[in-house]
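Yeah, one chain of the complex is gone here, protein chain that is, but the others are all in their spots.
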Amino acid sequence: MKAYKYRLGGSIEDLRLVEIDIPRPGPGQVLIRMRAASLNFRDLLVVSGKYPRAQQETIIPLSDGAGEIAELGRGVTGFAVGDRVMPAFFQSWLRGPMAPADAASALGGSIDGVAAEFCVFDAERVVHFAPHLSFVEASTLPCAGLTAWNGLNGPVPICAADTVLTLGTGGVSIFALQLARASGARVIVTSSSDAKLDRDRQLGASSVVNYRREPEWDGAVRELTAGSGVDHVIETGGGGTMQRSIASTRRGGWIHVIGLIAPGTIDTVHILLSGVILRGTEVGSRDMLKALNRAVANAHLQPVIDRVYEFTELPAALRQLEAGEHFGKLVLSLD
Amino acid sequence: MKAYKYRLGGSIEDLRLVEIDIPRPGPGQVLIRMRAASLNFRDLLVVSGKYPRAQQETIIPLSDGAGEIAELGRGVTGFAVGDRVMPAFFQSWLRGPMAPADAASALGGSIDGVAAEFCVFDAERVVHFAPHLSFVEASTLPCAGLTAWNGLNGPVPICAADTVLTLGTGGVSIFALQLARASGARVIVTSSSDAKLDRDRQLGASSVVNYRREPEWDGAVRELTAGSGVDHVIETGGGGTMQRSIASTRRGGWIHVIGLIAPGTIDTVHILLSGVILRGTEVGSRDMLKALNRAVANAHLQPVIDRVYEFTELPAALRQLEAGEHFGKLVLSLD
Amino acid sequence: MKAYKYRLGGSIEDLRLVEIDIPRPGPGQVLIRMRAASLNFRDLLVVSGKYPRAQQETIIPLSDGAGEIAELGRGVTGFAVGDRVMPAFFQSWLRGPMAPADAASALGGSIDGVAAEFCVFDAERVVHFAPHLSFVEASTLPCAGLTAWNGLNGPVPICAADTVLTLGTGGVSIFALQLARASGARVIVTSSSDAKLDRDRQLGASSVVNYRREPEWDGAVRELTAGSGVDHVIETGGGGTMQRSIASTRRGGWIHVIGLIAPGTIDTVHILLSGVILRGTEVGSRDMLKALNRAVANAHLQPVIDRVYEFTELPAALRQLEAGEHFGKLVLSLD
Partner (left out) sequence: MKAYKYRLGGSIEDLRLVEIDIPRPGPGQVLIRMRAASLNFRDLLVVSGKYPRAQQETIIPLSDGAGEIAELGRGVTGFAVGDRVMPAFFQSWLRGPMAPADAASALGGSIDGVAAEFCVFDAERVVHFAPHLSFVEASTLPCAGLTAWNGLNGPVPICAADTVLTLGTGGVSIFALQLARASGARVIVTSSSDAKLDRDRQLGASSVVNYRREPEWDGAVRELTAGSGVDHVIETGGGGTMQRSIASTRRGGWIHVIGLIAPGTIDTVHILLSGVILRGTEVGSRDMLKALNRAVANAHLQPVIDRVYEFTELPAALRQLEAGEHFGKLVLSLD
């Protein structure tokens, strides 16, 4: 079978599509014929050697994929050949709170990922996906979709009376918009592009703010909430936006800190005086991935796909990701 | 002005439409010109003398109404003449948990209600309603809508991954269906009427069970949830349905006990072995009513109205309520 | 080695102390030399054939034990020979909410228990216990201690401002008293025996009610809480006490329904009008058992032991349990 391999500390050019043996499922394991794999900003960090949790010198990249079960290992129950499934991002994080050791079980970073024609996983680390999704659509959920879900469903989850603020139009932000709308919340979106904000409106955003035209966009968000501020922010901007995100949030509201894009600092006194809650937010557990799939099924949610590439085109897909002009997910199809 | 009055311990026939003085707003109060009032099953208990919290011999009935502000008392801020508002069901329950004394502040039962052309309330006990609603639609929220909201948003609120079971097609059940759908949940509905179940489907019910054809409907609900049971039940059936509601619910799931319709008993051992949580559920606080209006606005939710009566037709409206064949709310209009 | 075996559907007389081979730990397993085992009311149900979850014809009884690790299977980490440990009551329930299948993994009921000189368990299903405890003391935690902990630490856990009501002086009730006190709560205890109530006072009970002298003890509990009612009830009484437990509880307060002792019924209207929350409460997960041990260590809590028997005296210990005159746990020692 074909699989991608990359050498730690390399670059996109170092990705190699190699021929290796199809792995065999051991007891309790399943063999999955992968049908699609999607890209995340994190994959750029991995292939450029900047991912903080890399552990091996050579690895199969990509964390997010979907496929069908090709073979069952001994003793597997609850799955059948042909079932449509996806593996969990953190393989060892099944349910409850994340344990420190779980960080070392991230697909396509700490351990081998899904950029291969076949993969083997423990059956308990794989979930069925929402029935209305294609493989291409399903492949977008494990990292980007689940991060948005975990942000919106933390210790105090969103409710239908809430207002949610999302920043920009990255993969997590678009899922956060769709999932927050599906949960009944009102959503305010920021972007620098009117064209992208139009897309956001079509996806259900009640209000949009072009931060190029309104550089002090926290004031605009305050106005849109009659002065009170939003209940939740999906904070994918990092250091460059945090200060205004805090200023956009009501006392007791939540800022879910996501993404490694732009480092920066915040003043501790602002946390105190604003009365907000800042939460470092991870991707999520296998049970959260099951919950996400239930929610996606309930809402018949359609993941937004920007472009589908052939499996052989991973380097090109990564370069489009790098360029940052897409709206929606970039996906490899293995049909 | 005209107002209804009823004598405790009487019947529908004892309702009198009388002429009384328009009340004047004191400091901190508002005068509301009522534009619509809706009926609840509780109103039948009140006018037939069976309401357990009745406190006065003569009272203006009905708890649920909407109108516009006609005059502001001294010192009122946050409201203007012409604002579209509704008074809170429990006048003294503003926020946080319910205090024992709040039970005695229920409109149209413990104290004078809204079946009058003008009413005076403390400004802090009144809330603005969702902008897209008509007066007739808004008048359905304070009791039926808020009870459904409180059920779905208790100590552990619903999330978009949940499945909710509603029983029958009373006012609370229809609101629970609509609000649960707006919150992203899947909803299963029971009824004895295929025609009503068709209406439920149009409102978003994913699955319906006709309990006349399937008297052991808990089995059907289990099957619809792949054996696991639902996450929340809005239990409006009382003694007649409780046993099957418990059997329909997953371990750790919630049964929100609502409604005084049908008394009955349950076996304590079933609570233990099923691992469910039963919660006696009140209407809700003023702050919950604000939250409900935000959620209704976010979702552009349309309350279901069965029939609109003239203000003078309250006895006829109550008799239709008694007959129990309606689907949606019965409302008096005071235009 | 020696182990007890009993035949399903038999009686205490059918217990046999037999000689069987010492089991061997497989990969990921540990061999424990058991040093103590404690008795629960549930064990009487098991040996008299009344336990609803019994699954095998012949079984090693008792769920609660403590011992030291005698041998490690291949690949076990986090444990060493000599470590002082206890197995989890539900072997397959590790963390998060209970899954339906977990019910079939209860020690000494659904599967072999701890009434043996040596036992083998998966290492991940075993926890270290609080360092200050003896084996005899530690053996009392897995069922009785953990049930009390789970009751007090449900969806809305107790806090130091709360008042807790415990009924009688069974094993769960005494642990609930001790753990609630250790958590800062005020505790009210009922019993029919002044001598036992004196013991409760020594354990920290702030107020006691002799329900023989005050058969309407819910009134007494109301008075002790200035009319407002308690925040949590550890309801071990079942049908015989539930009505008064509800009447003793504040609106929004929790009644944790535990124990199979006395069946009975409650009126659904009482749940609604009282506004209480009734929760069927299971023993608990492995992670909860870890948390319990941390809490027991933090508080230097001393489990109350009524009497320690020799391992060979299990029938006599069960008969004392049956008589019901003990205060504190009955334990077998295997020194």
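The chains carry the letters A, B and C, assigned in the order they are written, with residues numbered from 1 in each.
What we mean here is this: contacts are C-beta pairs under 8 Å (C-beta built on N, C-alpha and C of every residue); 3 or more make two chains touch, one makes a residue touch a chain.
Bear in mind that the values here come from a model prediction, so they are computed numbers and not experimental data.
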{"item": "Where the missing chain makes contact, among the chains that are shown", "value": "A, B, C"}
{"item": "Touch criterion as defined above, residue of A:3, A:143, A:221 or A:242 at the omitted chain", "value": "A:242"}
{"item": "Residue among C:99, C:291 or C:316 that touches the chain left out of view", "value": "C:291"}
{"item": "Selected from A:148, A:221 or A:278 as touching the chain missing from the view", "value": "A:278"}
{"item": "Missing-partner contacts on subunit C, residue numbers", "value": "153, 157, 159-162, 179, 182-186, 206, 290-292, 294-295, 297-299"}
{"item": "Hidden partner chain, residues of subunit B it touches", "value": "95-97, 287"}
{"item": "Residues of subunit A (touch criterion as defined above) contacting the omitted chain", "value": "52, 97-98, 100, 155-156, 227-228, 238-239, 242, 251-252, 257-260, 263-269, 271-282"}
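FYI, only the chains that are shown with their structure count from here on.
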{"item": "Chain centre separation in whole Å, for subunit C relative to subunit A (CA means)", "value": "42"}
{"item": "Distance from the mean Cα position of subunit C to that of subunit B, given in whole angstrom", "value": "42"}
{"item": "Subunit C: positions in contact with at least two other chains", "value": "97"}
